[in-house]
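With one protein chain withheld, the remaining protein chains of the complex are depicted in position.
Moving on to chain A:
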Amino acid sequence: MRNILKSTVALLSVLVAFTSCDTASKSNSGALSSSAAEKVYVAPGEHDEFYAFISGGFSGQLSVYGLPSGRLFKVIPVFSLDAEKAYGYNEETKPMLNTSHGFVPWDDSHHPDISQTNGEIDGRWVFINGNNTPRIAKIDLSTFETTEIIEVPNSAGNHSSSFVTENSEYVVAGTRFSIPIPQKDMPIKDYKSNFKGALSFISIDPKHGHMDIKFQLIMPGFDYDLSHPGRGKSHGWFFFTTYNTEEASTLLEVNASQNDKDFIAAVNWKKIEDYVNNGGGTMMPANYAHNVYDEATHSATSTMKKEVRVVNPLDVPGAVYFLPTPKSPHGCDVDPSGEYIVGNGKLSANLTVHSFTKMLAAIENNKVAGDAYGIPILNFEDVLAGVVEQPGLGPLHTEFDGKGNAYTTFFISSEVVKWKLGTWEVVDRQPCFYSVGHLMIPGGNSQKPFGKYVLAMNKITKDRYLPTGPEVTQSAQLYDISGEKMELLLDFPTVGEPHYAAGCPADLIKPRSKKLFKLEDNKHPYATLNEADTKVVRDGKTVHIYMTTIRSHFAPDNIEGVKVGDKVYFHITNLEQDYDVPHGVSIIGANTSELLIMPGQTETFLWEPKQIGVWPFYCTDFCSALHQEMQGYVRVSPANSNTPLKWSLGEDIE
């Protein structure tokens, strides 16, 4: 009896152990226990299905990843100096970082968005906003280089940016912080009704993508947080979330949370465009930089613009309405059909969804609840499409899969929640590790999302990776959303703090990716297109070196006649016409970064020798079998010496 009991107990405990062990292995091994590993595995030599452009946040850059693998391909310098690519260090790209405040070598890059044609992602350019010193940048997706940056005047904390309308008519930039417009010296406590918020509509040239501020709408002094364009039926409108409708200037965490509802501002930009095209608005004095990089000259120029067209919303009746939206909404997201406008009220337990159709009806029937500084406020109930009840805590941002589902991030409850448009029911929820900010579905800001994956970008990492001291990089998480339930596939680290991302099928970009710059198209003023034309020219205390590179030498590689106190410009043309063969260069004591010169490109760095001697320079990018031989010398003589200017290559071969 005792034995039977014993064996039964033993058997039971074995069973228990086995069962619990089984459960444990299921919950712990995650990717390994399912096919998750296979779903993100991109075999050596194979390509990812999607590009993901993930904002670099406080790094100021834009990083390029492949999905589903999570492999980092490139960090594109946008608003911050990048010594690796000489961005902002070489003479050609220094003007890119010029602003009305002078050379600003850093920014806080936030919300990338890809250009569109007919409401679909077209993969030509990606735009991204600099938050701190308000700027919008355009990156050309054939070269993956920043080719244009425009400063946004009358703006501060350029946060509700840089979202693109469905035919890339405009990239829109809204101010987060309201300020005196024009700026003036005044007491901060007089904020209320004196500070204003500018919403800037920047036109995009359909051929070259050149940006120009078409108009700025000067709105009441709220904080404009995020925005998205209407699409389909709501094309021609733009929606902005606001908070601090209380117009507080101090302790906003309390003072900006007093009102039960803030607003989504609905802006009929087509109406304002017509008004402006007919001479409406006023030109206001301003001072802002417009920096353009030219692919032919391989150089950027910076132009200061001296005026901007501003529009008072009261002058265009019917152009702007406020939709009451609970509790300091953050994300302002429009579904692929253009019907639903989601306000993600950070401090609300519910998600508010407005209906574009109902909004138009309310406007039509003139059902106005009141006004704010003359701008009509519609009734909350008249525009409400529905409420997702208690989906989570701290909603931030919503994306759509194009199959009738929406996915919202919740910062406080640290999860992605899937819910159905129209029925507002929660379908699934998956935890994020930890405290997710934004999320991205490729094609998310368009009529045609590619609802296969959602990428969650988390604010807190803690124990997810091997520790790297107090600072641990932000984490991203990839979920498969092709089925009814979301499935966590992958964790991967990101650069800086991503606030947002944009993605698209790789096939939209891959075939157009440039391999090299044709030498015959090089229009750089200091280009040297063959070795015979290399030379050194003195002009007073300035010396211009016209140098070339080819595997595996510089021409010239011996230079004499440079003097202490000279300004020496190395203008280097890479004569290679072969894919993926850049050359690098630097010289001892240069107070700047190396150059990294692409095939067919010319770049320039400045060297100001301070000591006499014979100083070497060398190729910094392993270019060839004889890379270590790719070097040269510059002889520096005293300032008052008569050493003749001389240059050569291979004069004495043993």
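By our rule, a contact is a pair of C-beta atoms (placed from the backbone, for glycine too) under 8 Å apart; a residue touches a chain by one contact, two chains touch by 3 or more; residues count from 1.
Note that in this section contacts and distances are computed from a predicted model.
Among "Copper chaperone NosL", "Fasciclin domain-containing protein", "Aspartyl/glutamyl-tRNA(Asn/Gln) amidotransferase subunit C" or "Phosphate transport system permease protein PstA", find the name that the UniProt record gives to the complex chain excluded from display.
Matching "Copper chaperone NosL", "Fasciclin domain-containing protein", "Aspartyl/glutamyl-tRNA(Asn/Gln) amidotransferase subunit C" or "Phosphate transport system permease protein PstA" to the record, the invisible chain is "Fasciclin domain-containing protein".
Touching the left-out chain: which of A:Y41, A:Y465 or A:Y579?
Considering all chains, including the one not shown, the answer is A:Y579.
Which one, A:L393, A:V427 or A:L516, makes contact with the chain that was left out?
Checking each option in A:L393, A:V427 or A:L516, the one touching the absent chain turns out to be A:L516.
One chain isn't shown here. Among A:V104, A:L323, A:I550 or A:V634, which residue touches it?
Result: among the candidates, A:I550 touches the missing chain.
Touch as defined at the start, partner being the missing chain; which of A:L251, A:L466 or A:A625 qualifies?
A:A625
Which residues does chain A use to touch the chain missing from this display?
515-516, 550-552, 576-579, 581, 599, 623-626, 650, 653-654
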